[in-house]
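With one protein chain held back, the other chains of the complex are shown just where they sit.
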Amino acid sequence: MKKHTKNSFLNYGIIILFFVIFQTLVSTKHISNSLQGQLIPICVYIVMALSLNLVVGISGELSLGHAGFMSVGAFSGVIVSTALKHSVENGALRLLIAVIVGAIIASVAGVIIGIPVLRLRGDYLAIVTLAFGEIIKNFLNVLYVGVDAKGLHFSLKDEASLGLDIATGTTIVNGPMGAVGITKISTFFSAIILVIVTLFIIQNLVYSRTGRAIKAIRDNRIAAEACGLNVTKYKLVAFVVSAALAGSAGALYALNYSTVVPKKFDFNTSILILVFVVLGGIGNLTGSIIAAALLTVLPELLRAFSDYRMLVYAIVLILVMLITNNEKARILTTEFKYRLKIKKKSIGNKEVSE
Amino acid sequence: MLSYLINGISLGSVYAIIALGYTMVYGIAKMLNFAHGDVIMVGGYMAYITSSYLGLPYGVAILISIAVCTLLGIFIEKLAYKPLRSATSLAVLITAIGVSYFLQNAALLIWSSNPKAFPNMVNFGTLELGNIRITSASIITFLSCVVIMVALTLFTNKTKMGKAMKAVSEDKGAAQLMGINVNATISLTFAIGSGLAAIAGVLLCSSYPNLTPTTGSMPGIKAFTAAVFGGIGSIPGAMLGGIILGIIEILSKAYISTELSDAIVFAVLIVILIVKPTGLLGKKVTEKV
Partner (left out) sequence: MKKKLLSLLLTGAMVLSLAACGATAESDQAANDSAAAETETAETEEETETAATDSADGAVTGTLKLGFIGPITGAAGQYGSLANYGAQIAVEELNALGTGLTIEYQPEDDVHDAETSVNAYNTLKDWNVQAIVGCVTTTPCIAVASEAYSDRVFMLTPSASSPKVTADRDNVYQVCFSDPNQGSKSAEYISENNLATKVAIIYNNADAYSTGIYQTFVSEAEARGLEVVSTTTFTDDTTDFSVQVTDAKNAGAELVFLPIYYQPASLILSEMDKQGYEATVFGVDGMDGILGIEGFDTSLAEGVMLLTPFAADATDDATVSFVKKFNEKAGETPSQFAADAYDAVYTIVDALNAYAAKNGAFDVTDLSAEELCDILINTISSDDFSVDGLTGAGMKWNASGEVNKSPKAVIIKDGVYVGM
């Protein structure tokens, strides 16, 4: 079996194992409420990390506005789900529609943002993605959406200007106060399905012809261009797929809580997801999965420290970065492994000689 | 209109003074120091406690605050960034974010989240021209900006240390071969950047007298935008970027929408970068094949 096929199956295996273990724990009631409540957010953050890894790791562009796509997906998902509340009774079907619509609208945003952004490079690209993330947040802060018998109403002014029918109308998105009164329809099972679909899409993309082109551009843009690759097109593919996946994760996330506000998806959330990707290893999908899961649970595990919680989180973050990236630490670990190998060998030799 | 413009310039000079510190560190060490905003916050707190608790005069308080921040900058660099000199820029970025979280939460534990009202340390009255009022804090912030900009430009162009900094920023390896102590040079950059952060902290809090552990983060991001706007790494660019950003922000708040002012600022940034991808005064880097 090829190495990458093995890796792909390893990733599916991890997710399925994760699902089986926790589903059993949940159904036998052997899991704490705290952990059970985090299962869906964990899956959401795994999808976010995987999709960002497609941009940062595979395509090699630093993006600081990934949470922006998540919020686009989140709010479009909520609007669709609330608007269809009466026409589509089945929660699972409504969730599916919401997630797909979230993905489509986020990918539209991805195209709109991607075309100008991908002309830039390096730190300038990073700052522009940050700027777009903030613009999306600001825009959602003035967006008012309501629904009544006549259909959807939009406004950029205030709740009153929606002109909703008083008897049948409900405000879905209320500017900076976000969406309130969301019917929770996300389930752990659907979240796992989304993770598997995400893995399927990314892994097939990465090992396809397009994926190889994207990696070639990352490694040497000029050489790739000289080989006749359309740089903007391939970069845009990675960027838009990543945006769509983030959008679907956003929809799933929003439909897991009874309220969601635009402020949630700010610069800090983008950074949080970037931390998952970098800690898990840039370009390493398995790493992203594990890092996203561990780091989502970490602040909750640290609750026992109460006030010192986030301080400890910061220290752990710095230490892990230092240990995994420091030249000296790297040499030490390789040396240690080498010694271990020699030891094993020598033990093996002894056994043979005896 | 004129009063809005003046408000814009005084907000812009606060951004500019923070952006100068950002651009200094980025220009030399080639790293986005996301903890810069939090060093500003520490600077503000140091000036506050030395003047309010210890009762020292404002001048002394500001000096102590500069000294503490300079040491803090060197300390952070030695502990967190130096071991990563050969790592990817992303790894350094994440570490900087870790440092930023650390400073914020340490401040939260030490000084609590209750806001402190910062005294106006540069209050010499208010200049009144007709119905336009300019506070001394605005004037002093603007003047300090100009002075710092000129001083930094002279320093990097004329002195030996400054030239060493430029050399390090262009090619670390070659600079080392020419006998420049790269580590010491980068430490010095951080020392200067953090000292500037302390001054920025005092001036920021004198204009907007509210000190909390998160005081530095939003102005930090805005100032970073300003630095990119002007061409990151360029010292006059940072100043220009900061002032323009401040004016755009105030004018869009006044005439378009208070909610969308940030969006407008960022939209202008995007347009500028697309038209001129290295910012207003940034140097174009030619790619070697």
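Order of writing sets the labels: A and B. Residues in every chain begin at 1.
In this section, contacts are C-beta pairs under 8 Å (C-beta built on N, C-alpha and C of every residue); 3 or more make two chains touch, one makes a residue touch a chain.
Computed from a predicted model, the values in this text were never measured in an experiment.
Among B:129, B:178 or B:218, only B:218 touches the chain left out of the display. The chain that is not drawn here is touched, among residues A:12, A:188 or A:257, by A:257.
Considering the full assembly, B:135 is the residue among B:135, B:156 or B:169 that touches the omitted chain.
Residues 3-4, 7, 11, 48, 52, 105, 108, 112-119, 126, 133, 135, 208-210, 212-214, 218-219, 249-250, 253-254, 258-259, 262 are the ones on chain B that touch the missing chain. For chain A, the residues touching the chain absent from view are 32-34, 36-38, 41, 141, 159, 175-178, 180-181, 184, 257-261, 263-264, 279-281, 284, 286-287, 290-291, 294, 298-307, 309-310, 312, 316, 320, 323-324, 333.
FYI, only the chains that are shown with their structure count from here on.
One finds 31 Å separating the Cα centroids of chain A and chain B.
By the touch rule above, chain A contacts chain B in their complex via residues 56, 62, 116, 119-121, 123-124, 126-128, 130-132, 134-135, 138-139, 141-142, 176, 222, 267, 271, 274-275, 278-279, 282, 307-308, 310-311, 313-315, 317-318, 321-322, 324-329. Chain B makes touch with chain A in their complex at residues 26, 32, 80, 83-88, 90-91, 93-95, 97-99, 101-102, 104-106, 108-109, 221, 224-225, 228, 232, 257, 259-260, 262-263, 266-267, 269-270, 273-274, 277-279, 287, 289.
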